[in-house]
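The full complex has more chains than appear here; those shown keep their coordinates.
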Amino acid sequence: MAESKPGFEVRLANFTGPFDLLLGLIAKHQLDITEVAIATVTDEFIKYIRKLQQLGEEWALDEASEFLVIAATLLDLKAARLLPAGEVEDDEDIALLEARDLLFARLLQYKAFKQVAGIMGETLHQEGRRFPRQVALEEHFAAMLPELVWKHTPQQFAALAEAALRPKTPAEPPRVALGHLHGSNVSVKEQAEVLGRRLQQESPLTFRSLIADAESTLVVVARFLALLELFRDRAVSFDQLSPLADLAIHWTADRRDWSAENLSEEFEEQL
Amino acid sequence: MNPSQETHQQWAEWDDAGHGSAFDGLPGGAKAALEAVLMVVDEPATEEELAAGVGLTVEAVRSLLAELQRDYNGYTVKAPEVESASSAGIGSSPRGFELRNIAGGWRIYSRAEFAEIVGKYVLEGQTARLTQAALETLAVIAYRQPVSRARVSAIRGVNVDSVVRTLAQRGLIEDSGTDPESGAILYRTTSYFLERMGIGSVGELPQLSPHLPGLDGIAEFYDAETM
């Protein structure tokens, strides 16, 4: 997907913020926001992040979190745009419309600043071609300057240096500690293997039974994600008789071909 | 009566009144004196400073500055005027430098056409181009000053801390006190920024509103070709 649209990568390589990217996306897709598939954008973004990883570059947490902002903004816009015009009935609809207008206003404002920044950049460049006369004062004038009044002791001078050299801002921005979020490391791939082994012995099994022995919520989450992965790989199928009824999982893969190694790599990370 | 004649007449008046006595016998008179002062100016000098320095009225200095500006830009004088023109030192080809009124003051600059040649000698002072992020941040500060980093961040949708720091280091923006409500540091552009932009005040920046259409203009987003 991204291969066929290299422009997206270029766009991302120098994007400076969610509004920038949003404008770029809207412009690039030349589409009404309702036609922008969030999934498509997500896939493109994941490809981009992967590419960075392949190149051995650290992928910035900034970019990932900004992407979330973009995705959320897109969803907001999309939700607002999907409202049929003239059929505003309840407060919720109005709130959505207001949110849309606010977003549009912010986008417009951002776009305006982007345009004047371009003009300013060009002006600065053109003006940079003129050099001001800024020469050392001719010696006979320099000699006329009044003798400097100097009343600083070396100690006072050192205190000035201390003050000037002391860092003014903390070197590291404050970070939110994430350590507490990890009870223990749980691998989606490992859980997929557990599920795969069990389902190959007995199928179908209910989701309830598959998580009966889970020692923590994290393992439940990992097994749920593993099932989604297995479903995507066509290793399992789901069956639910009625809403909120037990979910039955059928093993559908050829038992010799299947291996957890084939799972899509985005779940390689530990939860 | 053309402006240069007017200036000469004024000049004659001061001579008569004795105000020009400081220039008696000095080659080139008051105009040359002003020019001499401009040679040692290392930041834009206001008309008031120059007037005080040369001992003339602000109006007189203004006319002389305009005349110098014309001298440096060069122009051709029509035949009947040649004689008087040549004695006044006008009717010439453009000089390699120009006199400009920027950031509220006057200063001599090399002419932009010679940037390539002059750039070889003046390495210092040549500054790297600003990144897109820095330009956009600078634009927001220029149009919304005084403004806090948080507001700039909100407009740009990204954290601008490091860009703001760099712009301050480059002397393009400066601290202008704190917001009485939030206590946040407010930023504004500097006179160096005006100098770099070649303008007299932030009022001369291009209008933001033509770039900020109403909400009706939103359709543009969907068929804008580049962004």
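Per-chain numbering from 1; labels A and B assigned in written order.
By our rule, a contact is a pair of C-beta atoms (placed from the backbone, for glycine too) under 8 Å apart; a residue touches a chain by one contact, two chains touch by 3 or more.
No experiment lies behind these values; they were computed from the predicted model shown.
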| item | value |
| --- | --- |
| Per-label copy numbers for the whole complex, where each distinct chain appears once | A x1, B x2 |
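Note that only the chains that are shown with their structure count from here on.
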| item | value |
| --- | --- |
| For chain A paired with chain B, centre-to-centre distance based on mean C-alpha positions, whole Å | 43 |
| Of all residues in chain B, those that touch chain A in their complex | 38-43, 97-98, 100, 107-112, 115, 118-119, 122, 125-127, 129-130, 132-133, 135-136, 138-140, 142-143, 155-159, 161, 165, 195-198, 205-206, 208, 211-213, 215, 217-218, 221-227 |
| Complex contacts: residues of chain A adjacent to chain B | 14, 16-20, 23-24, 26-27, 30-32, 62, 66, 69, 101, 104-121, 123-135, 137-138, 141, 169, 173 |
